[in-house]
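Written below as structure tokens is the structure these notes are about.
All protein chains but one are shown in place.
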Amino acid sequence: MNPTLHSILAFVQTWWVELLCAVLIVLVVPLIAGYLALVERKVMADMPARLGPMRVGPPGLLQPIADALKLLIKEDSIPDNADRFIFWLAPVLSVTAALTSMGAVAFGPWFQAARDINIGLLFVVGVSSLGPIGIVLGGWASNNHYSIIGALRSTAQLISYETTAGFALVSGLLLAGTLNVRAIVEAQRTDHAWYIFLAPVGFSTYLIASIAETNRAPFDLPAAASELVAGYMTEYSGFRWSLYFLAEYANMIVVASVGTTLFLGGWLRPFPNVHWLGWLDAAPTLLLAAVGAYCVFRAGKQPARLQSLVMWAVAFSSFVVSAIFVFASPFSHLPLAKMHDGLYGAFWFLLKVSAYIYIFMWLRFALPRFRFEQLMRLGWHILIPLALVNVVGVAIALALHSEFSWNRWLATFFTTLATLGAAMMLLRWNDKYSAAAALLADSSIAEDLHAG
Amino acid sequence: MMPIGHYLFLSLALFLIGVIGVITRRNVIIVLMSIELILNAVNINLVAFSRYFGDVAGQVFALFIIADAAAEAAVGLGIIIAFFHNRETVLADEMDLLKW
Partner (left out) sequence: MLDSVIFYFFAGIAVISAALMVTRRNAIHSAVFLITTLLATAGIFLQLRAEFLFIAQIILYVGGIMVLFIFVIMLVRLDVPLPQIRSGLQKWIALFVALTVGVEAGVVIFLARKAPGQGLLIPNPAPADKLPPNTEELANSLFRSYLLPFEIASVLLLVAMVGAVVMAKKRTEAP
């Protein structure tokens, strides 16, 4: 046998799980991103009690595929004076960063592409921080004022809020005591608490910072439609535009996964150590069976033959997966059981990620957009000091627990109170400061008028 | 495991490219970037020696160098922006205020 082929085969044999995970991420995430866009439109429609897209597929379920086809066959236009190399590079860089960082996210106890890296969570955060470079370069290369303003806004915003997100993550990592993604989740099992309860301020600062990092409303200044056309994406069309779109949604998934892993218990079910809540273990199976039954029930009533076929396929696959859940749980030594654990963990993980992303959408349709200097003031004057104080508070709570053997919840309660007190003081000080600054600005404008 | 000379030659090559950039380029921003490249070449050396001697101190020093590079970039770019406000140029051969 050819030795090169042999070594390649050996490589595949050793790493097939990781390779499979990587391929799955690259294949499935675009699909998920498309469906997230559909969900977003549905949520957006639901808030003023509309229906949203209904035409393609049963209740609009095939809309993402139609959208993808439309984007692929659209004309790909490049502005005359654009820098072609960087115009090509920028969206690719954004997507690569988002998808690569997903490699270290543990979607379940087994589904993780980069299993043994020591720096797990830092890898996710660090590699996804390359995305802004793609945005900036794209804005610059378009040779368009709207684009470059959007790019500059995006850079300033990301640099400001990454600091906050970093400090918020530090407060969670202090509790976990490790950077390894799976060890973090296991630590939440042994600590009998999700870290959102031990570091509530950390979680809320991370939530706000992650919304800002993904350029979502109310912090969507880089692509604010009413001010900048489409910000850094103004000149992009067709496939390149869809790459940016994919990067945005993949980034949402990444920040939601990081938040879920660190603060919401990863793939653990709610209350993993409480035995009388054991019936929660059956939830994924029941849900899948219900989905399958619904599809069987509705399949005959579809107007088109294709639609009913799709319904049958969905019903069949959900019945198969729920059969895996039911039959694999007693046989813990078989490879099937590993699959069961993986799917089971992935269910809870994806449920939490979906809840997190739902918060994103909800805030998008509920809040008006910030002005740029409001955004900067929120970041630098309130969130960064608050996150810093929170790190100290969590460290003090940990020390009280381990050195003076306080009750952990009591220590957390007191330090959280202290942190919130500090936050109130910050707010008051900030109000006073901004009032003074506004006064100063007014007087300087008046002086300018006189001088002019 | 490869002999350490490979790493040293790589580091040397990057260092020399950085030196050439510092000497030849007019744009001060690119000169600053070449300096970052030189610091980076030194980091490769430190990490390679740290791996071969099994002592993590080399990596600690590489971290210090990264921090130093950050400080240097911040101050250097601050100077460049201030200079651009005053003189509307970032070319090294037009920065001749002291020659007056």
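Think of it as A and B in the order they're written, each chain with its own count starting at 1.
Please note the rule applied: a residue touches a chain if its C-beta (ideal position, glycine included) is under 8 Å from a C-beta of that chain, and two chains touch if they have at least 3 such contacts.
All values reported here derive from a predicted model rather than from experimental measurement.
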item	value
Residue touching the undisplayed chain, where the options are A:Glu40, A:Asp67, A:Glu162 or A:Glu235	A:Glu162
For chain B, the residues touching the chain missing from this view	1-10, 12-21, 23-27, 29-30, 32-34, 36-37, 40, 43-44, 47-48, 50-54, 56-57, 59-60, 62-64, 66-75, 77-82, 84-85, 90-93
Interface with the undisplayed chain - residues on chain A	7, 83, 85-86, 89, 117-119, 122-123, 125-127, 129-130, 132-133, 136-137, 140, 148, 151-152, 155-156, 158-159, 162, 179
